[in-house]
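Here it is: the structure, laid out below.
A single protein chain has been removed from this complex, and every other one stays in its place.
Up next, chain A:
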Amino acid sequence: MALLALGPVAGFSQSPAPKVTAKPAAKAAAPVRSRTSVQYAKGFTLSYVGNYKVLTILSPFEQKTTATRYLLLPRGTARPTGFTEAQVIELPIRTLVGLSSMHVALADFLGASNILVGLGSFQYVSAPKVRQRITEGKVLEVGQGKQLNNELLVAQHPDLVMVTGWPGESLPRFQTLAAANIPVLINSEWVETTPLGRAEWVKVMAALLDKEDLVNQKFNQVVRDYQRLAASTRNVAKRPTVVVGMPFKDVWHVPDADSYMAQFLRDAGTTYPWDKTRAPSGSLALSFETVAPVALAADYWLHTGSTKSKAEIVAQDARYTAFAPFKRGMVYNNNRRTNAEGSNDYWESGAVRPDLVLADLIKILHPELLPTWQLRYYQQLK
């Protein structure tokens, strides 16, 4: 852990070195004690300067030109000079409004789900503690994505609003909140190209909560487990062929080589036909005809949309019965942990526990490697 704390690891783009020589703050605050560093994620950088932290979210779509910078200051300290364009977030944040299930997962991973005071939609929440808070009326529903209920947010005045970054997204859209001094943080974790990179966004949350020690401990455990599992498949005798996803009429979207799903499949010891094909959007829109030959002969079929049984697959399109995995019953979907509201925990806790997801995949594809593992997110369709 001490090694990790040494600072930015080579290999990820560091923002222009903050030249501000740690000016003595107006109120003498203790310098930040514990630190963490980013190893896998490419969407943000974190640096420690004096008693504050600089968090930079890199726009994955326009490279660094639209990077958004945040100054994370201990509560009550004066704003340092420089970083004129940066938003200030006072630490630790005590109340958070999160718009995606990923944000729930980030808070829950650090045992801080009680800071959630608002959500985009109640429908997509799995964490029992958050559901409990919703029932108790402690959480507001502030509207999804593009239609934030600004009045509700201004009245509530949370310490931070976390939004999901989309292509072309920019902060000016949140002018009203900025005018009300509510910081808005763009989180684009979903563009990460590896499962560990995606999960590492918990470090953003940890920096906001001053929980670096905890995140180092917990995330490093996830990394160790993930890498041990990935290593176990490296020399498997057979790498089964998998086909992923569910077509809609003519179009079959499959993950491209740079997606975290493709990395999962590599680490799980599979033969994935589109392992070398790249697309700007992270997924390939292929014609049904292109994927069909693979699906006909594949060993496994994963992620079959919203289906929960083979009968539901047949109801979608009777042609799917011709696929070899369907005939041999090797169809697995990632919706075992779907609650009554229709929210799938795979997209929530699964996002920050890639070790568990990988264990599931290995259990499915190489059952002999994990004889005692019980599937957590996946289920076999009967």
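Before moving on, here are some points about what is shown:
Everything below uses one rule, namely that a residue touches a chain if its C-beta (ideal position, glycine included) is under 8 Å from a C-beta of that chain, and two chains touch if they have at least 3 such contacts; residues count from 1.
Basically, contacts and distances are computed from a predicted model.
For the chain of the complex excluded from view, the name given in UniProt is "Iron ABC transporter permease" [choices: "Iron ABC transporter permease", "Sulfate adenylyltransferase subunit 2", "Pyruvate dehydrogenase E1 component subunit alpha" or "(4Fe-4S) cluster-containing protein"]. Checked against the full complex, the candidates A:293, A:329 or A:367 give a single residue touching the omitted chain, namely A:293.
From the options A:34, A:114, A:149 or A:316, the residue with contact to the chain not on display is A:316. Of the candidate positions A:249, A:276 or A:382, contact with the unshown chain belongs to A:249.
Not every partner is drawn; the one left out touches chain A at residues 121, 123-124, 144-145, 147, 248-251, 284-290, 292-293, 296-297, 306, 311-312, 314-319, 322, 342.
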